[in-house]
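Left out: one protein chain. Kept in place: all the others.
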Amino acid sequence: MRDEAGPQPSMGLRGHSAFQPSAVAEKALIISHEAVNGEYRHMRLACNAVAAGAAPGQFFQLLCPAPPGEAPFLRRPMSVYGADPATGTVEFLYKVTGAGTRGLAMLGVGDQLDILGPLGQGFTLDPAWRHIVAVGRGAGLATLAPLARAARAQGIGVTAILSARRPELVVSEAQFRAQGAEVLAVTESDGTSSPAYVERQLRALTAAGRCDAFFTCGSARLLRLQQDLAREFGLPGQVALEQQMACGLGICFCCVRDFQVEGRTLHKRVCWDGPVFDLLEAVA
Amino acid sequence: MRDEAGPQPSMGLRGHSAFQPSAVAEKALIISHEAVNGEYRHMRLACNAVAAGAAPGQFFQLLCPAPPGEAPFLRRPMSVYGADPATGTVEFLYKVTGAGTRGLAMLGVGDQLDILGPLGQGFTLDPAWRHIVAVGRGAGLATLAPLARAARAQGIGVTAILSARRPELVVSEAQFRAQGAEVLAVTESDGTSSPAYVERQLRALTAAGRCDAFFTCGSARLLRLQQDLAREFGLPGQVALEQQMACGLGICFCCVRDFQVEGRTLHKRVCWDGPVFDLLEAVA
Amino acid sequence: MTDMTVRIGGLTLASPVMPASGTFAEGLARVMDLDRLGALVTKTITRELRDGNPLPRVAEVPGGMLNAIGIPSKGVPCFLRDSLPFYQRWRPPLVVSISAPTAEGFAALAAEISVPGVTAIEANISCPNIEEDGKAFAMQAGSAAAVMRRLRAATSLPLWAKLTPNTGDMAAVALACEDEGADALVVANTILAMSIDLQTFKPRLGNIMGGLSGPAVKPIVLRQVYQCARAVRIPVIGCGGISTALDAAEYMLAGATAVQVGTATFLQPEAMTQVIDGLAQFCAARGIGHVAELTGALKREDTHEADLAWAAPAP
Partner (left out) sequence: MTDMTVRIGGLTLASPVMPASGTFAEGLARVMDLDRLGALVTKTITRELRDGNPLPRVAEVPGGMLNAIGIPSKGVPCFLRDSLPFYQRWRPPLVVSISAPTAEGFAALAAEISVPGVTAIEANISCPNIEEDGKAFAMQAGSAAAVMRRLRAATSLPLWAKLTPNTGDMAAVALACEDEGADALVVANTILAMSIDLQTFKPRLGNIMGGLSGPAVKPIVLRQVYQCARAVRIPVIGCGGISTALDAAEYMLAGATAVQVGTATFLQPEAMTQVIDGLAQFCAARGIGHVAELTGALKREDTHEADLAWAAPAP
């Protein structure tokens, strides 16, 4: 029996040198780090090829440094805001909300940040689609942003509906526009962010044949709206979900959420089975 | 009964405002911090009046910042190397030996350090003495240094025998000289630090009537030597001892050492009953 | 202004914050105003003279310390002659912590120190019971009950039982103490632990094993306070890793009526007054008029909702 024979170190070593990870923990170098508005910060890092090959919708687990008097213990999940194998860089757009992100905000250009990724299942684009709609809110806009570039690369048009409390808090608008996407910013202060208003926009896009699929992140209300429309019009869609994560590698089962699959409610791990899921399976 | 009557907040408050501590934990400001040689560093801090009133032989408990990857938990005891009520300053001379002192070494001018003191019983000088001898080694030299000034203020002459491995590691020589003390540096590399050599010096001083009392710190071997001479010549003496400390306030009993008092061995707390003890009571 | 009084059995304390036994002594009066404390709690005393454990007696670990001080004791006469009059100079009630190797020894000691000036007795039943092969009394409900029964018969002073966190039977031991007449429980003493010096391959305590205290133990002892407070009707005094008012508030929410601060005092001698001031602010900021309202105020309704929150970080 294999185990009775005892270990064979030479083979172990062979395995060792031949091993090729598909996600790597690396101390990456911060090459830019700026406040985008009063709430969000944008960080760009030089990283290895595996990390720079991250796809839209995937995420990294960041080992955040400790701000004074606090000690974030676990890594923090953060969506890929941009990744470029050509320049060997990865980008994050994040909001300072607690100990971990406060720690991130302390870092300066030239500092190192331990990033683990890319992780999870990202968005998928069907080459048959001509035009998709991305609807996001809050940090969800960071998650959706890299979709624009991927879609353009496949010749798919994008309309982005970006929702925020106030106009100055709308993030990633520039990134969408730079990739030729049409952008509609809806905000509380403008009174344009109500579900009814967004619904009118989405119906118009659908009617105009400009919505082959929904992509969404960051709002349970907007998710439900798109689920309703997707069912009504028989359209596909994808949603990127968030959940507290300890491992980010599908190990610990702390990040499960309920999903409706073929009439049954079951648990899936957001970090492993997602964070991008079929729009209609998500229970919002 | 007092306790059955229930609390009387007003009196509690009165007590509160009237309370005058004799040792204070304070975030003191570092006003200078330099390497003295390859091993020792000298730190000067602006502090409150209670701290600046520290007497020679007393000590402070320093809350050392954490160096990267280490976390000194307890405070670290450090002798008063100098204290001046006129300028409101206190000084420490320390050797980097572990996590706590490594943390100290990271601090720069303008940083704060939480210091608690002055603590313990310092040296006492008998106005009847005309000349004393201070024999120290290693960090013990820091502890003895402020004696020179105190002795001079009382018109007592001082001979200091400073022992170290190499000449460049002899510390506080300047401070002794500045206070008019005679200084004899003995070192391993010179071959002058052997007990036999030091014993000859001490016997000569005693014979010359220049040793009304021994003061020592930092070496068990030199302590035993002085105990023998003190017994032989019927001279008094004081020794400053070290011991690991958790509280520094006489609470925890972790810093006990054995002492010989009237033929019995008993425990005393170095932080509370000392750190300065009768030379002959110490068990070396 | 927040009403900071709490009731422990028959006693009313001016504040829910007091020192933990063994982390409080005369020396603290030099650095803080003892009159602000809810009570004064002495280091555990024994009848016989004791030397304590071999050195080193303390060691550092991440987030805490180990101690194996033992109970160096100068005996009862010395306590009555020196310590008692000293503590009389302050207003807070004096709680005397006692220990003995047998139930009978506990009772005799309690009787000896039931004198004017002593307000309550804290029975440190976390110490080795020589009748049970050195196992601490508080390790089992039976031995805890035995010692509390003798104690109850020996003194009419309020009796607090200080439990050990090393038992697997917290709630049962708590109940046993309540049944035998304890007026309050102190939860808990230190957690038995160990550390090895990797340079010398020797234990970092002379006694090899010692008690862990400090922030590292908080989540464990908090759970035990919760378990005990649900099991008994007498007040529970929480003790383990409290350094800040927020730690104290967490203990009170879990069911503690008051708290003891130990190791934190070594790092910050004014830790206890800072906890008192911070607790008052914590209550004031939430419109809580009386600090005692925190006790057991943990909300236990279904927490499933928190789940949904993640879906909409910016609702």
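Think of it as A, B and C in the order they're written, each chain with its own count starting at 1.
The working rule: a residue touches a chain if its C-beta (ideal position, glycine included) is under 8 Å from a C-beta of that chain, and two chains touch if they have at least 3 such contacts.
All of these numbers come straight from a predicted model, not from anything done at the bench.
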item: Selected residue (touches chain absent from view) among C:V61, C:A108 or C:A231; value: C:V61
item: Full-complex contact with the absent chain, from B:G218, B:G237 or B:G274; value: B:G218
item: Interface residues of chain C (partner: the chain not displayed); value: 54-56, 61-64, 66, 139-140, 164, 166-169, 191-196, 198, 200-203, 205-206, 208-209, 212, 215-216, 218-220, 222-223, 226, 246, 249-250, 253-254, 282, 297-304, 306-307
item: Missing-partner contacts on chain A, residue numbers; value: 2-4, 6-9, 11-12, 15-16, 19, 21-25, 63, 71-75, 116, 244, 246-254, 256, 267, 272
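Quick note on the criterion: only the chains that are shown with their structure count from here on.
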item: Most remote chain, CA-based centroid, reference being chain A; value: B
item: Identity of the most central chain, Cα criterion; value: C
item: Geometric centre distance via CA averages, chain C-chain A, whole Å; value: 48
item: Chain A and chain B, separation of their C-alpha mean positions in angstrom; value: 59
item: Per-residue overlap in chain C, given as positions that touch at least 2 other chains; value: none
item: Per-residue overlap in chain A, given as positions that touch at least 2 other chains; value: none
